[in-house]
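A single structure is presented below for examination.
As you look at this complex, bear in mind that one protein chain is not there, while each of the others sits in place.
Coming up: subunit A.
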Amino acid sequence: MTVNEGIDITKAGDGGVLKRIIKEGEGTETPSAGCMVTVHYTGTLLDGTKFDSSKDRNEPFEFQLGKGTVIKSWDIGVASMKKGEVCVLTCAPAYAYGVDGSPPKIPPNSTLQFEIEMISWQDEDLSPNKNQGILRRKIEEGTDTSNYPKDQAQVTVELEGKLPDGTVFDSRTLTFVLGEGSVHNICEGVERALEKFNQGEKSKLIIAPKYAFKSEGNKELGVPPNSVVEYIVKLVSFEKGKEIWEMDADEKFEQANVLKESGTSYFKENKLQMAIKKYKKVLAYIEDIPRSAVDKDEDKKRAEALLVPVYLNLSLVYLKVTPPYYFEAKDFASQALAIEPNNVKGLFRRGQALLGLGDAEEALKDFQKVVEAEPNNKAAANQMLVCRATIQKQKQREKSMYANMFDKFAQRDAQVEKLKAKQMYDMIGEKVGEWGKGEGEWTDEQRDRKPTDFERENPNILLLDKDGQFENM
């Protein structure tokens, strides 16, 4: 081992990656995460055995920086290199192939040395056809690097848009739904790029007109036609597409809150179906917390605090849709009331739903409770009047319906009797005997018939034996 192995460049300062510069590079710029980097390298073990080199392939090595595609020491080391720089990285096993090594060439627990020459790099290209339409340069890394906002997810961003001459045309913090950015003057390029942002990430985007404001420009923002724009965007938070069972309670709450907010904003815009969808997602996230045995009491409280307004809102939304879904509205209101039995809004909405379902008496009870809790609630008082009127009407209708009830029943019974009598087997009817079809004889049909229960129990009365024949015949 040489004395001068270089300086430690790990964040942890554990000496895992040591860097020694052999040839200084140009300028001050270094590649940021996401860039496509082109390098030449030769890797050796500590005993000097060469295990791999891009020069033997006669082709420089390209990879995307900062995505974990290469061993850790590379993601750290290469990010620190300037253009044209040549350096040696000494990488401890934890930053290379670890305890297991990479058989057959790299033995277990090996420290590796790489001589790396930085040839060039390109900013990360996020455009769909890799035509340099959307370039990203990271300024701050995000936190959770495995999650990206998906299409239709709600995102909150801080952004600043600049023209090539440095004029700032846009500077805002806003919340919008990915895919609906055009409503908020957010161009396609920013939306596409955001789908590749991590939470908390701050990056500079350089966007070609094709993905920005095209040949029309944007008058509202003051972007002239056909101009390249530059944005600095920070993704503050977003609605995660993570599967529910992958999340811990805190993540669930965070998500549920975001969803609830977006549901409410949909509701305010009168997009009721979308609002329902979002609210139902909230329920999917946290509905099982208050009931499960695993979760802590404080989580249960939090869940309930979130569930009540969502149930209430859902109930309200179902009352507002056309035609109103009273049944669902009643259900959700009841769920809210199950948690907070005296919630005025819940009582009021369930009352409305019940009234819609035609159950005015139950509705009246709910409204009454509202008035008890809030004696000045005029709406509830009005609704009570409506209920009473409805009950009155219903009574009227019932009255006319039940009038002469007994007469009607008697009449109906008589009719039923008649029908039954007709259906009964006519044992001594016209078919038997000399007046019957068989001229005094049994027809085959009559002979073969099964005896009725009555006949079987009282074989002597009509002189029929068990098989339905006359005993003496």
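Simple rule for what comes next: contacts are C-beta pairs under 8 Å (C-beta built on N, C-alpha and C of every residue); 3 or more make two chains touch, one makes a residue touch a chain; residues count from 1.
The criterion applied here is as follows: contacts and distances are computed from a predicted model.
Protein name for the hidden chain, per its UniProt entry and selected from "Glomulin isoform X1", "Replication factor C subunit", "Mitotic-spindle organizing protein 1" or "AAA+ ATPase domain-containing protein": "Glomulin isoform X1". The residue touching the chain not shown here, chosen from A:Gly25, A:Gly98 or A:Pro324, is A:Gly98. Across A:Val70, A:Val228 or A:Val321, the single residue that touches the chain missing here is A:Val70.
Even with one chain removed from view, subunit A keeps its contact list with that chain: residues 41, 43, 51-52, 54, 56-59, 61-64, 67-72, 74, 97-100, 102, 105-106, 114, 128-130, 146-147, 245-246, 292-294.
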